[in-house]
Structures are given as structure tokens and as C-alpha cells.
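Note that this complex is displayed minus one protein chain, with the remaining chains in position.
Showing chain A:
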């Protein structure tokens, strides 16, 4: 199976400080499911930002969908970003748009006909259990509700790569499992999934998932070989 993502000796430095990420090398196979764990401040979000093209690495090479992401000219970024769904750690919902319109955004950005927008948005709203809150604006939603809107928005366009940063941090365990099941369904349809999480319960819910651990900006396996979840060897 082809590699959807490949990091080679990637380093990231914000401003002039020390490196937040150092010598990060790994590959993600297309169609696979990965967990990224590590203590707070280890660099999970930073690594994901590189993955969804919100940051350029200070050094090293990132290959995405078989192309050198560092060499992408600006006008090709949108095309790449449309193939990636992102659940931001801080949600990043558009505050003056309703839940419905927030979820519909990726479809509208991609130029989907308005008549083809409603059905998938309604379906996603139902999936995350927020059909009744479709007209609500994010500031009036609870943290968990906002998170579910963010997840619905990330998956609605069936991206090739789904990147989720702490997607279950604000919901109860039952909802967390339901959301994880959503990711798994998407994964079965062919989407590669990367989920950063502190939640060790989740790691065992996806039988085929693999795990990466990051500490102090380095993948804890220096060879970059992916680890299977604990217990599965």
C-alpha cells in the first residue's frame, strides 16, 4: 500500500527558540488508523500542523500524497487541504455561522451544489446528535457540542486523510466511543486517520490501529518504526 504521509528528519522551530520537533521520521500507510500520544506540550499539535499544512517545517522533508509538501507553491495548497479533514484542538468554528453552516463549509468551499449540501449536513448533524441545535451559533454551544460540530465538519467531505487533535477531550466516554466509531467507519471507506489523544481507553477500541508516541518533540522510537498498541506487540 502506498504511503500517504512520509516525514524525513523533520524539525520545527517556532521563532528563535529551541526546536519543538526534532528528527521526526515516520511513514503513514494509506488507509491506516494511527494514534498519536504523548504528554502535554510534547509537540502533538505541532506535528499535526505540519501534517495539515498549517506550518512549514524548519528542516527535513514532508511528503504528502506522494509530493514534496515543502515545495508546494501557494496556489496548490487549497487542493491539498481539501483532501485533508482536520479537527482542531481548539475547534476553530466560525462563530457567526450556525452549526449547520459550519458543517456545510467544506462542501461549499469545494463548490458543491447547494442542493447537494443539505442531505449530508443533516446526516452529520444526526451522527453527532445535534440535529436540534442545527441553527445554534457556536458561542451558545457547550464545549462538547462545539467539538462534535468540529468533527462533523472535518469528516463531511470524506477526506483522504483525517487529522484529529484531541477530538474527544470534551465529551463523555459514551460520546467519545460514538465519535471514534465515526472515524472508524470513515477509515473503512478508505480514509487514513491520525488521532492525537491522551485518552488511553480509546487506543484499544480500534483493533487495527497503530500508535506513535512523541516526547519532548521526538518520536520515542528513534528508528521511526511504528508501534502497535500496547499488548498487541
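Note that in this section a contact is a pair of C-beta atoms (placed from the backbone, for glycine too) under 8 Å apart; a residue touches a chain by one contact, two chains touch by 3 or more; residues count from 1.
To be clear about the criterion, contacts and distances are computed from a predicted model.
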Have a look at "FtsX-like permease family protein", "Periplasmic aromatic aldehyde oxidoreductase, iron-sulfur subunit YagT", "succinate dehydrogenase" or "Outer membrane lipoprotein-sorting protein" and point out the UniProt protein name belonging to the hidden chain. "FtsX-like permease family protein"
Please identify which residue in A:71, A:109 or A:126 touches the non-displayed chain. A:109
Need a quick check: the contact residues on chain A for the chain that isn't drawn. 52-56, 74-75, 77-82, 86, 88, 92-94, 96-97, 101, 104-106, 108-110, 114, 153
